[in-house]
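A protein chain is absent from this complex, but the other protein chains hold their places.
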């Protein structure tokens, strides 16, 4: 799996990808069964973007973006470039030039378990990026690793062609073959929430709307009439 | 103190709470004697909000927001829901549905030593939240702990009914019975700063405005005329 | 080097400083040879500022901003106050009053390896600050250390009079005597990027624009035609 | 609560304290209902110590151990000195001299939400310490805060006279009035574990010993006969 | 992939596993091509252990070790239990009772992206464990996720049956089908190092032993005769 670049990958249909972009990260992640979320250290470098696309991956040495250049050429319109590193790096793996290149290839976003630079320019270009941090520290182009192979990025396993969904809540990876099932489940969740939201807006409490009261008492919750004086004796309530 | 939910708590007066909201976190914290500040990891998820309210608390298991639902029902208009966990968790304890529920009960803010999700929607709802992070990871509803009991949140001790003040500088906890005293001290501080600010605007330096010069020389500061060549010899100045 | 404050320092010319402000942190850092960058924990407390100035330094005890007051008096128009601490501190070393004082002296920015407070007010005053965090926790004025001596701030070595360049990408320190050389090199870099950007916009890939293909194959990259079934056997590709 | 030192506090009985030292942190923490644990950043600076004692507290400014000297005088034989700071500090609040002083007063351990120094000498003195870190950085003696008042240390709330239990698993705070109840519950837990351990040693599995099988199937676990080919199709199992 | 437990998995041969245990983590990781290393936060809880075994995995909810009990039953002699969580948790997922159970099943080690407790007792039992931390905080048994499915643990992807190698340098995951190839490459590396070590012991420098001198000069290194005065002018060397 070392020193290879894979030229053709399978992608999910545009319809599924667009559908997942609309439901967003939190709902898609629930629909997948709470799997595939990148850790919270991988955050948006802009506010308000919500996007989905097919993963094209670059596996890079720390402080070295050589394989990112290889991956750039493998991008198809609608793809998201996912950059992982062999060991932790905060360096700025992309700047405005590489975003220019990615946009010209039709990429819709980038996700990096590393840093980016030229963040002001990239925000102006309206190209959404999720990264570990921002750093002016540039990278070298010395070490060949791989492109378009499975990687772990932000603690999540990404196979090329998997569907990446990203918004202000973070980044989730949907296995390509699960896309249709997840989209359907996500839409059902959204449907279910409509009536819940209506009831909550009217002032009903979630204990009733979600039928939690009997579970609460089964597990031993006691209601106590306060106010309580929380000094020494309080702990014997 | 386990598995209880306390139904009635005492709250500070609306007048004191509104007064503290206006002075803001940094001044209130000084006025309290530099106590009660949550650590800097608990940050605002929006920009420009400044608020105060009475604490209603939920003590939750990690990855489990069951007690938050119990606490929601205990909220009165003007309250702030404070969520603590038994051990560290970055999960998304609230989303737009629970914020809908909290707003419907009259809550004015939430403070969580944990994550939130649906952050874009929550910002749109203009409901201010301070949290440790943003995470799409949902929670379960399995473990009963307690609601409206004293907790430590962000390293600060919070008794239900304490006054929470929160803005872009962070979150501070004012013990309920200290509210009036703190508000008065805070207003005196603000008054004192008016003339200081005027003098500084005119170009006076703080060494004079704050009478620091004699303290400086007492403690041994020497002024040296530079420029200094900071090579080897410099360290013998 | 203890308990001294240095009154006169040499500064770079306004022309060089203004030039470096325009090229920004990432380009200036490259031009210097990838030295002098503060670590990514020192971030902007506002968005979109890009500035340069001469460093005036304060070396403070943790939780104690006494020397910052000494340094304020040493500021000349166009200077940037750089605050380092003897050991890590997240406290709020400056608030709106000290920013008022700094602006009145002509300072153009502050960089702190520590926290700030009154961040909302400071943003309104449009005074750019780079810091480790935001914290309402105030400081004392008890311990005399030094002002306008060399310090390490954010992991970078800063000699008074060095040129600080700061923007959304972070903070870089340019040794004063290197300013002219770095500015020239930075401008050459910008020039070189014009044609690169044009070629990338037309859809050329960086592997060609930067002549990377032969280096890639020299170092052993093989292209593989996918799609690949990434189960057990995949790893023998 | 500012600038006071409290001279007399109530302590738990020696019998309860000795009993809790024997059961150790993990069992005591369970017996208390999973409350009161300091976070994992407060670790032992030696291996194999297991101890309990009554808390005497010092609330210190960052980088300033003045109040620790006040608290030292308040120590009785069998006490544990608990040091909290107004804001985070990694400085070395104690060294071998202060440990000498504490031992001479009969203290049995120290717990610091801060650093220590002279760690090699302190290990040789066989005086157990739990701290956030080790640091040679000394502190000043300038700022008066308080001694023997409630503090939060390592995220746990400590009232003077509470029982501190500490071992290689960490540090837990048992409210003084809860000591007897917790000790009894802890001993019951230990008793219960005897037969469990015996059954596990014989090779029984916890699913049987703890009667977990029906709960597992109620919540939907399905057993699948492997081996499974974890490529694309795997995710539809 | 949710709510399943896989009963039979394929394992590498005992010969390969024993061979990899002998070469250790650093050499095995090099031989694999610098893949599969868990991040440095997953460290040994003892000193001097060096071990290898087949991975049996448990994917757990945060603060909930229910699936670990399921996985315990799936252990064969020689296996290593690998515990991953759906979101970050520092809780103590295992204590001495579960280690007793694991040893009785023939397990040789555990690796957890979480905490452990009873660490003193576990060290006495001489059962090696690698974990993120030590914490007395116990877990619940409420949420069913999966056992013996692929997981990411410490940022590395682990398929059940993969070979885990662990020692004081950390933990590496060798894909099962790569075991023989990696072992062979690791032994070659060890062989190569014998003569290198001999030459270094004689005082030869690595620049000669590894033939690095021409590469150095090709890339522009200049030797300068010192001593250099590292003041202002130094930077023009």
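Order as written gives the chain letters A, B, C, D and E; numbering starts at 1 within each chain.
Rule of thumb we're sticking to: a residue touches a chain if its C-beta (ideal position, glycine included) is under 8 Å from a C-beta of that chain, and two chains touch if they have at least 3 such contacts.
Quick caveat: nothing in here was measured; it's all calculated off a predicted structure.
Student: Based on the whole complex, identify which of D:133, D:180 or D:224 touches the chain you can't see.
Tutor: With D:133, D:180 or D:224 as choices, the missing chain is touched by D:133.
Student: Consider the whole complex, including the chain that is not shown, and state which of B:92, B:115, B:154 or B:175 touches that chain.
Tutor: B:175
Student: Since one chain isn't shown, list which residues of chain A touch it in the complete complex.
Tutor: 61-64, 86-91, 135, 137, 140, 142-143, 229-232
Student: Touching the hidden chain in the full complex, which residues of chain E are there? Just list them.
Tutor: Looking at chain E, the ones touching the missing chain are residues 25-26, 29-30, 34, 37, 39-40, 43, 47-48, 50, 167-170, 172, 193, 196-197, 200-203, 205-207, 210, 212, 215-216, 219-228, 230, 234-235, 237.
Student: Counting contacts across the full complex, list the positions on chain C that touch the omitted chain.
Tutor: Within chain C, the residues that touch the unshown chain are 1-2, 33-35, 37, 39, 86-88, 150, 152, 155-157.
Keep in mind that, in the parts below, only the chains that are shown with their structure count from here on.
Student: What is the chain whose Cα centroid lies farthest from the Cα centroid of chain D?
Tutor: Centroid comparison gives C as the farthest chain from chain D.
Student: Are the two sides of the chain C and chain D contact the same residues or different ones, given that same means over half of the numbers occur on both copies?
Tutor: Over half shared, hence same.
Student: So if I superpose chain A on chain B by CA, what angle comes out, to the nearest 5°?
Tutor: 120
Student: Please identify the chain with the largest separation between its CA centroid and the CA centroid of chain B.
Tutor: E
Student: Per the centroid of Cα atoms for each chain, what is the distance between chain B and chain D, given in Å?
Tutor: Taking the average C-alpha coordinate of chain B and of chain D, the gap between them is 26 Å.
Student: Just how far, in Å, is the C-alpha centre of chain E from the one of chain B?
Tutor: The computed centroid separation for chain B versus chain E comes out at 40 Å.
Student: When you check chain C against every other chain, which residues touch at least two of them?
Tutor: In chain C, the residues touching two or more other chains are 90, 135, 137, 143, 230, 232, 235.
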